[in-house]
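Of the protein chains in this complex, one is absent; all others appear in place.
== chain A ==
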Amino acid sequence: MGLLTNPTSRATIVGSITRHNNKICFLCYVVGLSWFLALAYQELNAGTYFSENALLPGLVRSQFYGDSEAEGYYSQLKSELNKDKNIMPVKWIYNQFMDLGLDVYIHNFTFRYPLKIFGEKQIPGQNVYAIMRASRAASTEALVLTVPFRTVTTVMDKTHGGLALMLTMANHFRKSSYWAKDIIFVVTEHEYIGMQAWLDAYHETKSELISSNSLEGHGGSIQAAINLEVPTNKISSFDFRLEGLNGQLPNLDLFNLVVRISRQEGFDVLLKEQHDPYHPETFEGYLQNLKTMFLMMWTQAPGSANNNHGVFLKYNIEALTLVGKKEKGKHAQGYGPMGRTVEGIFRSLNNLLERFHQSFFFYLLPSTSRYVSIGLYMPPFAIMVAGSLIKAVAMWISCTETVEEGVSTEKEKKETDQANGESVQKNEVKDHKEEKEEERKGLLSVIPILFITQLFGLLAYFSPDFFVDLGMPLHLHVAEAVHYGMLALFLSSLAMPRFLKRSLSEKSRPDWKLLKCVSLIVQGLVLFSIALMNISLAFFLAAVMVPVCVAMWPSNNRVVQILHASFLLLISPFLLLYITVVANQMMTEKVADVASLLVQSWDHMKTPLILGMVESQLLGSWTYCVICLGIFPNWLAFWCLIWIGS
């Protein structure tokens, strides 16, 4: 109690922070990072379990034996698809559902890409959906099974197998009278844009770029959704996709359920196409778990919708995607086990009395049977970011000391000087001495710089449309226009310190320590806020930004200054994106030549850039906004810092 009120103990804390802050920061970062990575080790995480008892997974015996029926649908569908290779056979799908006696509807929608990617052209689309009315309830609740329709010519994995399975399941489900929730079967066009249009129409929410007809049939509030992407009629394993828009994840219970049932039916369960290790307690096992967890975080971090399920999460509907995989050397199974898996999942969901509310919504998965909950990953993350806050405190103290020093005796000063063993600190103190006569500058002095950096952020957020207009007469492709526009904006932002130096007089320039203190606090704030929603993004940002930003100071030494600048440039949002693309390129494709890798990545960089903007406007993704208005201004403040003090 007396810790903070007692002047002597307070002095001890203050003293130790001033003296040892560099060591503490370094220690925090290293401990936090290694602890976080160690979470993938079996002993440090927990085994998954069912929190919601109502699910009763796998309790009932499956009754689905419609293999031949599904095969029939599959071959019919194949011949139907080959009639016209580029369109969705809406009529055929509609008729199939109609013949099963379901309420079938066609949902028409049009959408326009932002940034005039296809000019002002309205792209039409059609979803087909059928509602199986539950006999035990009055259409108050519903479950959704979706299949994204892909043509024969698609570059992505096909989904025909899933569509045939869906039709068979619709017929099978109808024969039973135990359903308490309506089951809605949705076949979407244009991937998740179609799904978004359908969900918008279902909830009557307006979207600026997607306009869709209102739905004629509803099935009550949707409790859960399963997206099926099965390429053929034979698969050996299921790969699960969980990561949704803005890094949202479905309830862990849903994932557990799906894993349990798939395993029960004899499928291999994969996460990020990785198998669970056989011996997770060994070092190899740990590395495998770490790889799976890293890949999951890598997918989650951009906050993209990934698959159809990604857009459901925004509407408070738990959803995930089952991707069927046919692995070499593994026993492939037909529609029987596949159908029983889907049946098992839906019968369990049918048992639900309440919405998914138990178990975890925030977690990381090192394997299909282990999880790292928010309670486990937050402490190491907090320790990692704590470094920047400690440094901020140290900066604040040294700021105030500058003033106090004038009052305090010369002797004391010498003592502190000796105590600061590290050269950095010495440098700082020397700087102090030079400035000590100066009046202490208030917090207000930092405001102009922060304001200008924020302005740059806003500019980056709103300028893409302008870049596209600018690129139009030059016959630049939209992606290129945005790419070069962003590069130009980024380069111009680099010149900001020079302008500041010129326009701000020596007196009105803020104390760099104060600026660093405020910027570090803002950084901590932004990172912690992101961590609450999307831990992966926050983790990757913190891992690169914290160590660099903490170590920055304006040096008079030219070499040190350039070193600082180059480090800071490396973690600038623009180059970070480039590095990410390079890393991604290295992970997905084998490129032998370093030069060609770099060139290719430069070319590929347009895609995530434009995708981020498109998703932010079409689906409401926050990532682009967070980077522009949170990370970029903060980085720019540090950029100013290293030039302005000297």
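We adopt the following convention: a contact is a pair of C-beta atoms (placed from the backbone, for glycine too) under 8 Å apart; a residue touches a chain by one contact, two chains touch by 3 or more; residues count from 1.
One rule holds for everything that comes next: contacts and distances are computed from a predicted model.
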Missing subunit (named according to UniProt) among the choices "Actin-related protein 6", "ABC transporter I family member 6", "60S ribosomal protein L14" or "GPI transamidase component PIG-T": "GPI transamidase component PIG-T"
Candidate in contact with the missing chain, chosen from A:H279, A:H357 or A:H477: A:H357
Touch with the omitted chain, as defined above, among A:G15, A:G72, A:G220 or A:G336: A:G220
Sole residue of A:Y315, A:Y484, A:F528 or A:F567 that reaches the chain not shown, by the stated touch rule: A:Y315
Hidden partner chain, touching residue among A:G101, A:G266, A:P379 or A:G442: A:G101
Identified contact with the non-displayed chain, of A:K158, A:R174, A:R263 or A:K501: A:R174
Sites on chain A contacted by the missing partner chain, in the whole complex: 1-2, 4-5, 98-101, 103, 133, 135-141, 174-175, 177, 203-205, 216-218, 220-221, 314-316, 353-355, 357
